[in-house]
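Every protein chain except one is present and positioned as in the full complex.
Take a look at subunit A:
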Amino acid sequence: MLARIKKFLGMEAKPAEEKEVPMEEKKVASNEEVEKVAEEKPKPRIGYIHLSGCTGDVMSLTENYDILAPLLTEMVDIVYGQTLVDRWDIPEMDIALVEGSVCLQDEHSLHELKEVREKAGLVVAYGSCAATGCFTRYSRGGQQAQPAHESFVPIADVVKVDLAIPGCPPSPEIIAKTVVAVLNGDMDYLQPMMDLVGYTEACGCDLQLKVVNQALCIACGTCAMACQTRALDMTNGRPELNEDRCVKCGICYTQCPRSWWPMERIKKDTGL
């Protein structure tokens, strides 16, 4: 996987020189940074594929106002995407950002996803619907136009995925950081996103099963802070899940310091 990504980005063995952004400096990717990256690297061709999701993910992408213009015009070539590009057939591309889960009764979506897998170097499950199924897991079908549409699964259930960026939606910051990391070939930063590809059955109860029951929880409260639907409360220092509110985005577990711990990266980021 690592080799594949590196090959795609044409950056084998080239640990692109780091331009560290100190923590105090607020913007994760400043304009100059973006421009600098843009000058140095060839433009990757990016496609945006929209399956079953609420469009929140692309909204989050566009919230990177400060870097979006240079991103779209100087850093990448958007080659495919609803409303972004006037094109019906799927072209060859370096990176496909896939938003939304895939509906197993929707032949068109299945076909599109498979074709994207063939035409794209890297397939990114972008947002929790694509990565974990998220709230679409709960769809019961019965929609007037398509009454039979009821089984929605993360795209990794159907095709091979290279990177997962969960979030409902992913924060604008993680998107900016990921784009900069991809363009720099910063594999260390991307490693957790490669590891998260396997995390498709997410639930707030992961905290109970994989952290609390494993004697790892420390009552920090990061999970409850990160939950985007307020499905988590802290009771006697332990996360308590309100299952009715959980959309299975997986963010609580992803952000917990006891699920995975990127100390070396943090040291780089903080300069400590």
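Just so we're on the same page, a residue touches a chain if its C-beta (ideal position, glycine included) is under 8 Å from a C-beta of that chain, and two chains touch if they have at least 3 such contacts; residues count from 1.
What we mean here is this: contacts and distances are computed from a predicted model.
One chain of the assembly is not displayed; among "4Fe-4S ferredoxin iron-sulfur binding domain-containing protein", "Coenzyme F420 hydrogenase subunit beta", "Branched-chain amino acid ABC transporter permease" or "glycine dehydrogenase (aminomethyl-transferring)", its UniProt protein name is "Coenzyme F420 hydrogenase subunit beta".
Only one of A:58, A:159, A:217 or A:241 touches the absent chain when the whole complex is considered: A:217.
Touch with the hidden chain on the side of subunit A covers residues 22-24, 26-28, 60, 128, 165-174, 177, 192, 210, 214-222, 224-226, 228, 234, 236-237, 249, 251, 254-267, 269-272.
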